[in-house]
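Remarks on the structure that follows.
As you look at this complex, bear in mind that one protein chain is not there, while each of the others sits in place.
Per-chain numbering from 1; labels A and B assigned in written order.
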Amino acid sequence: MTTGTGPGTDAATAGYLLRLGDDALIAGHRMAEVVTRAPQLEEDVALANIALDLLGQARPLLTRAGELEGEGRDEDTLAYLRDEPEFRNCLLVELPNTDFAHTIARHLLFSCYARELYAALAASTDDVLAGVAGKAVKELDYHRDHAAQWTVRLGDGTEESAARMAAALDAAWPHVDEMFTADPVISAAAASGAGVDPAGLRPAWDSAVDAVLAEAGLHRPDLPPQAGPGGRGGRHGLHTQSFGFLLAEMQHVHRSHPGAAW
Amino acid sequence: MSGEWPLWEVFVRARRGLSHTHVGSLHAADAGHALHNARDLYTRRQEGVSVWVVPAAAITASAPEDKASFFDPADDKVYRHPTFYEVPEGVDHL
């Protein structure tokens, strides 16, 4: 396990928390983009709830990452003042809301993963992370249920909705493996007991997703994982093209007023 | 409009020990969907511990015109209320 430079710092766990925090932050940001554009007003309310849960997970995770890093960075410094290559979220969460089916596909695949992850992290040796995970697992239970219901409605709805849902799964599927792939930071956190090895979450994810797809009458896409250049992806700071636009929008005001309080 | 999702009435139990109370309505395609929407719409501020959704079309209501025949006959049955009875001074717990 790598340790940080000062008392109470822990660079490996900080890096791990940054990955979790960035996943939640970007997943929440994408979900919030849909608010005012949902297919029905009730769904605007539902998606806003989900976005708020994700943002509520991201904030303490980023705050804790900053503390363990020991360089004085708080949640806003981390969210607003890092450049694209410093973001460690997996690529799945940054995929754009091409249509409602794409939103739901991303939401399903991610919430099935995050639900298993937080269930395991409730036993983290980092108390803050264990606390966030204990709360998040309940939220993720609901997210997974929400995503599953919509996947079934769209898959088992009309011809058009089934085709759109299948296309959305195809677009998201190549980014599934990345969630379950440990990098050295994740492995170190897993070894220390602060984190978990995501590979171990895969069987539970497979059975949860397969059950939803079966009920929806959809097939598991037969697509290989998408390899980034040199095998690098979001965990290495190499993102999809749309991510730069997301960050530009998210960070613009904060960066335009250096040092200002809000 | 017939093409849209049906209307559901929503009842929320604010906390254990209280009965479910009507809070409003919403539109949803099916019962599971209605339950999700009810949770998201009517319990954002911890207003409830339990939710019922009922298809609005399934509710049979008394008509306001029937108020006289339905409810007024109870007017003169004052003996149903404890205050109707005289209790001698000094008798407690009755």
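By definition in this document, a contact is a pair of C-beta atoms (placed from the backbone, for glycine too) under 8 Å apart; a residue touches a chain by one contact, two chains touch by 3 or more.
What we mean here is this: contacts and distances are computed from a predicted model.
Participant: Between "Ring-1,2-phenylacetyl-CoA epoxidase subunit PaaA", "Peptide/nickel transport system permease protein", "Molybdopterin synthase sulfur carrier subunit" or "2-amino-4-ketopentanoate thiolase", which matches the UniProt record of the unshown chain?
Facilitator: "Ring-1,2-phenylacetyl-CoA epoxidase subunit PaaA"
Participant: Per the definition of touch given earlier, which of A:V93, A:A114 or A:V152 contacts the omitted chain?
Facilitator: A:V152
Participant: For chain A, which residues touch the unseen chain?
Facilitator: Chain A touches the missing chain through residues 25, 29, 32-33, 35-45, 48-49, 51-52, 55-56, 58-59, 62, 75-76, 79-80, 99-100, 152-154, 156-158, 160-161, 164, 249-250, 252-254, 257, 259-262.
Participant: Taking the full complex into account, what residues of chain B touch the chain not shown?
Facilitator: Residues 1, 3-5, 7, 23-27, 29-30, 33, 41, 44-45, 61, 63-65, 68, 72, 75-76 of chain B touch the chain that is not shown.
Basically, only the chains that are shown with their structure count from here on.
Participant: Based only on mean CA positions, could you tell me how far chain A sits from chain B in angstrom?
Facilitator: Chain A and chain B have C-alpha centres separated by 41 Å.
Participant: How about chain A: which of its residues touch chain B in the complex?
Facilitator: 40, 42, 45-46, 49, 145-146, 149, 153
Participant: Would you pull the chain B residues touching chain A in the complex into a rising list?
Facilitator: Within the complex, chain B touches chain A at residues 5, 26-29, 32-33, 36-37, 40-41, 44.
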